[in-house]
Each structure stands twice: as structure tokens, then as C-alpha cells.
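My structure is below; once you've seen it, I'll send some questions.
A single protein chain has been removed from this complex, and every other one stays in its place.
To keep things simple, chains are lettered A and B as they appear, and every chain counts its residues starting from 1.
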Amino acid sequence: MTESTYRIQGATGEWEVVIGLEVHAQVTSEAKLFSGAATAFGAEPNTQVSLIDAAMPGMLPVPNGECIRQAVRTGLAIDAQINKWSRFDRKNYFYADLPQGYQISQLYHPLVGEGALDISLDEKNPDAQVKRIGIERIHVEQDAGKLMHDQHPTRSYVDLNRSGVALMEIVSKPDMRSPAEAGAYLSKLRTILRYVGSCDGNMDQGSMRADVNVSVRRPGEEFGTRTETKNVNSVRFVMAVVEHEASRQVDVLEAGGKILQETRLYDPDRNETRSMRSKEDAHDYRYFPDPDLLPLELEDAFIEECRQSLPELPDAKRRRYQEDLGLSAYNAATLTADADTARWFEVLLAEGAKAQKKNESEVAKASANWLLSELYGALNRLGKSLDESPVGPADGAELLALVADGTISGTIAKQVFEIMLETGGKPGAIVEEKGLKQTSDTGAIEAAVAKILADNGDKVAQYKAGKEALFGFFVGQTMKAMQGKANPQIVNELVRKALS
Amino acid sequence: MTDLTDLTVAEIRDGFRAGDFSAREVASAFNANVAAASALNAFIVETPEKALEAADAADAARTSGDLKPLSGVPIGMKDLFCTQGVQTTAASHMLEGFTPTYESTVSAKLWDAGAGMLGKLNLDQFAMGSSNETSFFGNVVSPWRRNDGGNAPLAPGGSSGGSSAAIAARLCPAATGTDTGGSIRQPAAFTGISGIKPTYGRCSRWGVVAFASSLDQAGPMARTVRDNAILLEAMAGFDPKDATSLDLPVPTWEAGLSSDLKGKKVGIPKEYRPDGLDAEIAAMWDRGIAWLRDAGAQIVDVSLPHTKYALPTYYIIAPAEASSNLARYDGVRYGQRELPEGAGLQDMYAATRAAGFGGEVKRRIMIGTYVLSAGFYDAYYTQAQKVRALIARDFEQAFAQCDLLLTPTAPSAAFALGEEQDDPLAMYLNDVFTVPASLAGLPAMSVPGGLDAQGLPLGLQIIGKPLDEQSVLNAGLAIEERAGFVARPGKWW
Partner (left out) sequence: MLAALPMSIDLQTVKKIASLSRISMSEAEAEAMVPELNNILGWVDQLGEVDVTGVEPMTAVIPNHLRLRDDVVTDGNVRDKVLANAPQPEHGFFTVPKVIE
């Protein structure tokens, strides 16, 4: 495991940064945690609100089994302890986005206990610097509604659509020591959630947000006082918050001041954190068990079913890609960083293995390379995402098969790919149509080689005198004369033979 | 010609079915009594047209042959149950004008069973009180008066004071109540009627304005045990919208009524007879014991050692839950809103709640907030929940030796309105006998046991094992048959 070396240089010496993240992730479900209203994003205000969500007199909560299931699956995906007995508590405070005047959460006995996830700190070399970040707990709770302040000069508007949507609160241990680690943790967590399917990880839509806890200390000393910066909604911002807040704290401490334990907000426009107007009593939430709900008890069979339902998770998949498919650590990491990418790649592999009648491990490297350079290159150019790709994995596999069996050269394949992107046509058909099959006709190639050598006698002499680099020239000219359709391997052999 | 308003629910139901009178005649008779009884202030809202509507439907059903269990029976509805399209206030200024767009499960079941609504009955504000003196809409005056000729207005008990007064005064044959610490049983005892709080979870709490979630239970109030059985059958049942609702079939309590208690053991808990227990109440209790013995029961002495801690336990848990349940009354989405000049959101909350809540409600919210606050949670709330567990265990252990318990319902007869205003604590002590069964979630009923020397009713309480409402009703019936309680308040209103 890696020890972090990130330090902030203060006037009087070095400072270490200690970071913990509390991530609120909206659970993927049809209906809300305690009411049957819908959870879909973007509906007309207050249309996805039941009388329960509006906290009308006499309303009562009934929990949604799917939300519990998703939280358990998430817990299993981070190797966490699943608590068969857990309880809902009320967190009491007054705000206009909190209709009940309390949030139903889980303080004393959360659904999921301690777990962990591994982060890679070297992108190029993902196995080189791995650090394990501990997770304290996961619990389920209600999301709040939305307040809008710019619709009216003297009033704020309240939309309760989001009120009552299920959230998983995932609390890390204070194991992170640098902005990079915080960023890597959040990315990895997001990847896992998307793999599990329990949250779409869409930070700009607000389905995943982070509260960033930062403190600083002299290396080796006790933890310092921490501040909490709430509702940060991108990985980039989280890293910026860590950097900015840690620097701010160092400045305060170096100047002889004290850090106030307080809640702050991040302003991305100014790249700074600001203290929220905190009321002293804002922190007395008077948690107590919700008397409208009984304790939550899970059966072993239920937990086992959750476990069985998990897909192959990112770390396991990356290892398999490296060990079984022979991919480089970097490529494996890149392909598995996102569930959708991995899925796309695996279809490409399966189709490729089928088309070439080989094992997946035999076609893996070429498939990975093609996806990561050719396809990604084209998608970047076109400004499209993978799921918007004009070329699907089956067609990509077909193209790769044509190269593998020698029907076309790699160079010609690039041409064919461009045409596929434009027209959506199939590679085999394009090759036929455009007559792009490469020739392995030795006679024709020999003739072409002979002509090139004859036309470039001076260069032949130079080559024979020792200018080895000219070999490429002869090969290139031959390929050009053959309009790229000559099998490059054979061209190489014949040129070598002719020059010897 | 019998005055239709002297009939019991059973008599109305059966007489109507037999064709002795029309439902409309019954509804009209009660509507008239209601209209003439404003001096009692039992109703916050009168709904004579709704009573007639249900009556007409019943009359039509009688002709077509699809009668429902309560066809022809008009009732009063405690104004704690949300009624669609009809103002529901919980007797608070906070909800004055609030008109629910939904119907509570329990009231819906009663309307579906064919009952009609005479009006919304007054109560202690947010069900907090034992004398119906905390209502924003004024005190309910008991129809009973002491026989000393002083005409001092008396308390009907609380919080279901409107319900108890209305039944005793024949404004309705029956009514719904709710019982959190005794709010059905104690007013029933004060007004010489019967009322039962079922096992916690028997009746749905959906649509009932919440006071203390782990204690609140809806229940019937009426003049006879049979009537209570009839109504409870209509009110009870599993509700998937209430997570604390019991998923069990509703027993046929009326059909199962029997006053033969042979084979039953009745426990007499010694802690309910402290030194200083009112002599008349002690005497009534002894008479009750004799009646049950006469009905075939074996009497045993039992002990419920933690009894004296029940009230303080209750007055920690109930306010704590209430302080949280009443947080939603903030002027944002419904109810009153106070918006002082230049007030921000939090100021609006504070002003709205100060103006909307009555004194007792504020007191209990403050206590509840305090006992849950940081530093005191373990000392108060956790401690209280542990003592509550001990109280429940006391009952469990007692029920190993008996099937039922018999106690007085209240430590005194009805007191005069205003008599116990100065000291909230004195008011709380009224619940001393009823609170323990609430904490343990047990079914408990009050039936009239007799009159005191001043001519005021006294009640006997029967407590049963969880889910054994039948035995409780049966013991109640055995007492009813022997007590011969026919007293009724003389009409002065």
C-alpha cells in the first residue's frame, strides 16, 4: 500500500492534509423511499409529490424494498458488512425543503457497516500505486426538496419533487491525504455505483454529491479540526475544494489562528469555499428512532440474492482483462473505468472471437487497441460518446476480422473505418464494393518491386552502400504502386529478397 | 314512541333493518339534538347534510337489499381524523380552515360501512389534554352536573371530550375517539359511557393527525359494550399505508360477545390502590371485582411493580414524539401562516407556531425538544424507553397468572372546568391508571361502574392481553350487565 507524499508547504514547515468524503448518491428506483411517487428527473414542479412527501397531517412512511436492495448490493460491492438489523432515525431541523421538519435517516444503526475500496494513483501504471480507502458505513435516507431563489424578488419557491427520493449516504474513513486521492476515490466510487446499477452517478444532475471534510496537521500529529464543504458536484471541484480549503487552513494556522469546525459552501466561479451562516443550534438534530417505522430486519436469503445479482465488478474485471486477456494494466484500467465501456468492449470481444473463430484472449489485444485508439480517436473528432458511436461493436469486430485474416491491410482498414463512420455501411460490403482487398499475389508484387528498384537505381546503390533507412522507401513506394492493396508482410519479404 | 336518540347503535341498526323507522328519521333526530346543544360546545363543525346523505343512501339500500353493517347509523367523528372536504383542525388554530383532500383510513371504513357523519367533534388541542380545556374552539362542557345544585360546568374528560359529551347527551349514539395515554377511556369514565382502546396496530393511523406515534390508537366510544364491539369491527383492519398496522384478520367481536367469564382469571394489581385512593373509587372497584367473580371469573392478586414510573415515562416519550410530529406545522404548505413584516423563513416558522399552537401544545413540544436534545437524550429518552420495556414486561409477567386486569379508570370523577388549570402536572396525574396500558400497547376499555356521592359517573378499566379485545369486551359486558348503569345527565342545555 502506498503512503501519500502530498504536503503543503507552510512558512513554518510542512503540513499533511486529511480528507474524508460523505457521498450522497440517489438510488436508482422507480418510486421514492417512503412514498409511491415517481423519482424521474426533470418533471414539472410538485407533480412527483404524494401527500406523504408533502407531509400532510396524518401521513405515514412505508419503505420501498428496492431502495433497501440497492443499498445492500452497493454494500456488498465494497465488501462491507451488511447489518441484518438496522433502524430508521429522525433527524430534526427546520427548512423549507424539508416538509416533515425532519429527515428519515439512519444514525444509530445503519444498514451497511465497514467496507473499503482500492484506488489507483498512477494512471499509466494502475497496479503500481494502489491505496485502500476505508468506508465507515452506508445508510439510506430521504433526499430533500428544492428551493429556488431567483424566481421572485421577495419569495423563494419550493419544489418537492425530489423530497423523499432515496439516497445512500456513503461515508468514507478519513483515509485520503491528497486532492488526487480524493478525486480517485470519488471516481472509483462512482464507477462502482454505475457497475452495480444502484446509482447513475450523474453528478451534474445532482444524483451524486459529495460533502468534503478537510483538516490539516503536522505529519505524525493528531487530526486537526475539520471543516465540511457541502454539496460539491464534480470530481474536479472536489479536488479543487481539497486544495483550496487545505491551503486556507494552513494560512490560518501559520498566522496563529484556529480552525472553526463549520460548514462551508464551494463557489466554483471564484474557486473558493465560504462559510455558511451557521446557527449554533443547527447541529442539534435530536436524532431518535422513527416511531412510525419498525426496525429493518433482513433475511440471509435476501442478502444472498443481492450478492448473486452483482455483475463482475471493476477491480475483478480489470484483473481478468490483464491476466486472462493479456491486456496491459493501463488499457485494462481504461476499459473498465466505466461499466458501459467495458460492456461495449466485451461485445466487441465476443463478436471478434466468433468472427475469427478464436478465443477471446487471442483477439483481445487487437480489439482493445482498436477501441482505444481508432474508435476513440474518431469519436473525439466527431464529438460523440461511445453510446452514440455510428459504428457498433459487431461491425468493429467484423473489420478487425478482415485484417486478421489478411483480407485487408491495417492501412486499408483505416480507410474502410472512415467510410463506415460516414455511411454506416458494413466493412465486408465496403471492401467488396471498393475493391480494397489486399493482394498476396507474389508475382504482381515482385513485378512492382522490380520496377521500383529499376526506377531508383541511385537509391539502390546508396542502400547497398549502407543507408539502411532507404529500405522503408522501397517498401513504401511498392505499396503506393500497388495502391496500398499489397500484403505488407509479403512486400517486406520480396523487397528484402530483391535487395539482397 | 321511543325517542330515537335514546337508542343504541345496535338498536338503531337492527330497528332500521326491521323497518321500525327510516334512516332519515334517525339522522334528523340526532341532527336536531346536535343543533340544540351548542351550550356543550361538543362539535367544532356540524355536518347535518352529510348525516342525511348517508341516511338516504341507507334507506335506498334497505329497499334494494344491499345493506352495510352500519347502514342507518349516524356517528360523531373526533376532529383528529382527516375527513375529505370537511374542515379538520385537531382543535387548533394552526389548522383552522384546513380542508383535507383525503380521508383517513378509519373514517373511510366507517363511511364505507354505511355510517353517516353528524359532525367533527371537539377535543383537546392535538389530543393533548385530559379535560378538553386546551381546544382553540373553547372548552367542551360535560352534560353532567354535580347534584349539589351548584351548576359548575364540569370537564367531560379528554382528549376525546367532544365525543364523550356528545354521546352522553344523546347528540350521537356513538363516536370515534383516539387514545394515546387514556383519551378514550378517561372521558368515557367521566361521562358514564364505554370506550375501548384496541391493541396498538389494530386500527390504522393513516390520516389521523399524529400526536405520539408509538401510542396513538383510534377506537370507538358508545353507551354499550355491544356498540363498541360493532364499531370496532368496522374501524379495525390492516392498512398497508401504515407500517405499524397489524396484518391480522379482524375478529368478529360482536358475535363473540359473552358475559360468561368461567375459566377466566382477573388480576387485581396492587399498585393501582395507593394510599389515598379515593374511597368511593376504591369501593366501586371492589364492587367490580365482585361482579366479575359473579360472572365466573377467578380473582387473583398481581403486581405491576413499575406502575408509578408509567406517567413520567409517558411524559417523556409522548412529548418527544409529538415535538417531532408537530414540526410539519410551519405555515409553508397548509394551515395558518404568520408573516411579520420583513420576516425571513425561520422567523415565519417561529411566529406561525407561536400564534398557531395553544399553551399546552407549546409546553409539550418544549419538553419533547428538551428531552431529545444533545446531552439529555440518553438520560431522558433512552431511559424512558427502557423503563417502558420494563412496564411492558410487568404486564407480560402478570398475564402469566391471569387473562385480564381490573382497575379503576381514573383517580377521580369529573372535576370542574378550570379547577386544574394552574398546574399542568396535576392534569397529567389524571392519566395515572390509563397510561400503563398505552405504553404496553394493550387493549383496554372503560365501562361505567357507578355514580359517586355527587351523582357523577365513575369508570372501571379492563386491560387485556395483546390482541385479546374479545376478553376485554366480554368482561366489560359482564360488568355492564351487573352494574345496571342507567343514569343519564339531566338536560340543562
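To be clear about the criterion, contacts are C-beta pairs under 8 Å (C-beta built on N, C-alpha and C of every residue); 3 or more make two chains touch, one makes a residue touch a chain.
Note that the coordinates shown come from a computational prediction; the quantities given were computed from them, not determined experimentally.
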Candidates A:49, A:76, A:379 or A:475 - the one touching the absent chain: A:49
Touching residue (missing chain; options B:98, B:126 or B:211): B:98
Which residue of B:44, B:229 or B:348 touches the chain not shown here: B:348
Positions on chain A contacted by the hidden chain, ascending: 29-31, 35-38, 44-54, 62-68, 87, 94, 96, 147-149, 151-160, 265, 276, 281, 284, 286, 289, 293-297
Chain B, residues in touch with the chain not shown (by the definition above): 97-99, 101-102, 199-201, 214-215, 240, 243-244, 246-247, 306, 309, 312-313, 315-316, 323, 327, 330-337, 339, 343-351, 353-354, 357, 362-363, 365-367, 369-371, 373, 376, 378-380, 382-390, 392, 423-425, 428, 440-441, 466-467
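Convention: only the chains that are shown with their structure count from here on.
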Interchain centroid distance [CA atoms averaged], chain A/chain B, Å: 58
Contacting residues of chain A [partner chain B, same complex]: 51, 54-63, 90, 92, 94-96, 99-102, 156, 158, 283-284, 286-288, 291-294
Chain A partner contacts - residues on chain B that touch it in the complex: 81-82, 88, 90, 95, 98, 100-102, 104, 205-210, 212-214, 240-244, 320-321, 323-324, 326-328, 330, 332-334, 345-346, 349, 369, 372-374, 377, 381
